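Note that this complex is displayed minus one protein chain, with the remaining chains in position.
In order of appearance the chains are A and B, and numbering begins at 1 in each one.
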Amino acid sequence: MRGSIAVESIAKNLIGGTERMAAAPKRPFRWHIVVFLAPAVLVYTAIMILPLAGTLQLSLFRNIDQSQVFVGLENFRRLFGDPNWSVNFWNALRNNVWFFIIHMVVQNPIGVLLAALLSSPRLRFSAFYRTAIFVPTILSFVIVGFAWKLILSPLWGVAPNLMDLVGLKSLFTPWLGKEQYALTTLSLISVWQFVGIPMMLIYAALLSIPEEVIEAAECDGITGMSQFWKIKLPLILPSIGIISILTFVGNFNAFDLIYTAQGALAGPNYSTDILGTFLYRAFFGFQLQVGDPNMGAAIATMMFLIILGGVCVYLFLVQTRLRRYQF
Amino acid sequence: MSTATHSLPRTIGAHAVLLTYTVIALFPVIIVIVNSFKSRAAIFGAPLAPPTPKTFDLIGYTTVIGQGDFIHYFQNSLVVTVASLFFVLLFGAMAAFALSEYRFRGNSLMGLYLALGIMIPIRLGTVAILQLMVASGLVNTLTALILVYTAQGLPLAVFILSEFMKQVSDDLKNAGRIDGLSEYTIFFRLVLPLVRPSMATVAVFTMIPIWNDLWFPLILAPSEETKTVTLGAQLFLGQFVTNWNAILAALSLAIMPVLILYVIFSRQLIRGITSGAVK
Partner (left out) sequence: MTTKLLTALLLGTSILGSAGMAYAQDVTLNIESWRGDDLAIWKDKLIPAFEAKNPGIKVVFAPSAPTEYDAALGAKLAAGSAGDLITCRPFDKSLELFKKGNLADISTLPGMENFSDVAKAAWQTDDGKSSFCVPMASVIHGFIYNKDAFDKLGIKVPETRDEFFAALDKIKADGTYIPMAMGTKDLWEAATMGYQNIGPNYWKGEEGRAALIKGEQKLTDPQWVAPYAELAKWKDYLGDGFEAQTYPDSQNLFTLGRAAIYPAGSWEIGLFNTQAQFKMGAFPPPVEKAGDTCYISDHTDIGMGLNAASKNADAAKTFLTWVASPDFATIYANALPGFFSLNNTPVKMEDPLAQEFVSWRDKCKSTIRSTYQILSRGTPNLENETWVESANVINGTVTPEAAAKKLQDGLDSWYRAGK
């Protein structure tokens, strides 16, 4: 009984800080706020926002006889109304959603599991595991895409040989070349690469749960699995929230892995095309296809709106609820 | 005490899971590095076997090293990454502090404004950025890359750090204020040390895409003097696409420095993360 009160009061203390903000009574102009914000805002505005705004406004123009003419929402009408564009757009969006789902149901649970195991006290070699599991995350897409292409290559035979060792050779198929498997395979490669990030974030969150909370829980007889579910998980929920939104943003901006592994045409038969590769082809062009910055900008605007929508859902629905849940 | 009740089977289970995953994580890397030391016939004949005296061959490395100054590329990557990381963390933490600490008009608007950048790939601004760099004479300098990466890293840094800054106890800061410390001192002396673990996290997040970026080095600084490792490796892959010895050697050369650096750096990183936990 006393234990659970202790848990509650500590939890309140922990979270209290996030809720309160320094009161702002009428004071003279606070220059330090400007000083704190200025460098970030200046660099960010000059090098990121202005160029991007310049690009996005292109979505309202068309290039007619080498000059940009304002056409309102015509490009969007084309993106959704002309099957040459809309079929590809919906295909890319569908693939992107699948890409995201795989990450959510595979990457994040594995990340949490690994972090939970790593954070258990007195685990030997935990430094080794931690370091090793994070290694793929530090590799570049160029390397990851290429290395996996080699490993899954039917010519080199690493994958078929390995599967032969465990008697599963008959299950080997050229995954990256089959429409029905390619996207899932690539999603799993991406999971392989990035599982270190949720692991590290959750690991940090687990370590920052104060000893007292755990001890208090143990006084109440809450140990092992139920301790994880009842005490730790609620406390790391905000971190899981951050990870989910980062995964969402990362997945809907993803491009490099598909591009290095499958090329800009995202074969076979566009089955691995996601919004990032679709945008790249439209904006910069590919081979004989000449880039169309106006349509590219229209696609980019759609991506922006999709991600903005997701982030808003997180900020206004998930995040507020998370906090309430903690009390 | 009660932690001692952890049973043996459970420990073994934990090790089994972690070990399995470690193997999965390291296998592709190892297979690339091991095969880079073998002759062409051995690479294709027995990809899973380690090099033996008979199959040991450095031909891939001699091909690759003869073609480009990898050490120089590596220095470039290092300068760009470290400098950008420094600015992202400094500027990001300052902005995050302002957003999470002070209530002022437009606070949440400013937060949203700074978060916009996570939602559009900066690649789209390429042409305008390049024009900017051409106008300021920064094309083919590392400064151009550092500026772009700083801007690119800021939104995420502010987003994550302000989340964590809110968790720093108000009592501490108010005690500082009562002692007459300036807001700057409070930030640098009191708050920054406390958010070190999250800074480490942000550092990792920021570092990886910068180190691995291919696009901006290609556009902004493709000259021989300013080439980064990733760009160098990519060109090699294009150049030797059928020469697997060279490919595997180029991949290994791109992997190994990062790996070594990471192994050295990871202790620091973990210490940064854990030190916050025991405060």
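The definition used in the following text is that a residue touches a chain if its C-beta (ideal position, glycine included) is under 8 Å from a C-beta of that chain, and two chains touch if they have at least 3 such contacts.
None of the values given here were measured: they were computed from a predicted structure.
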| item | value |
| --- | --- |
| Contacting the left-out chain in the complete assembly, out of A:77, A:178 or A:230 | A:178 |
| Chain not shown: contacting residue from B:234, B:252 or B:266 | B:234 |
| Hidden partner chain, touching residue among B:142, B:161, B:208 or B:229 | B:142 |
| Positions on chain A contacted by the hidden chain, ascending | 66, 84-85, 149, 152-156, 172-179, 259, 263-265, 267-270, 280, 284-292 |
| Chain B, residues in touch with the chain not shown (by the definition above) | 44, 67, 76, 79, 82-83, 86, 126-127, 130-131, 133-134, 138-143, 146, 214, 218-219, 222-223, 225-226, 234-235, 237-239, 241-244 |
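In this text, only the chains that are shown with their structure count from here on.
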| item | value |
| --- | --- |
| Distance between the centres, which are taken as Cα means, of chain B and chain A, whole angstrom | 16 |
| Residue ranges of chain B in contact with chain A within the complex | 2-3, 5-6, 10-11, 14-15, 17-19, 21-22, 24-26, 28-29, 31-32, 43-44, 47-48, 87, 90-92, 94-95, 97-104, 110, 113-129, 132, 147-148, 150-152, 154-156, 158, 160, 163, 166-170, 173-174, 182-184, 187, 197-198, 201, 204-205, 208, 211-212, 214, 230, 233-234, 237, 247, 251, 254-255, 258-259, 262-263, 266-267, 270, 273-274, 276-277 |
| Complex contact set, residues of chain A against chain B | 13-18, 20-24, 30, 32-33, 35-37, 39-41, 43-44, 46-52, 54-56, 110, 113-114, 117-118, 120-123, 125, 127-144, 146-148, 150-151, 155-158, 161-162, 192, 195, 197, 200-201, 203-204, 207-209, 218, 223-224, 238, 242, 246, 249, 253, 255-256, 276, 279, 283, 293, 296-297, 300, 303-304, 307-308, 311 |
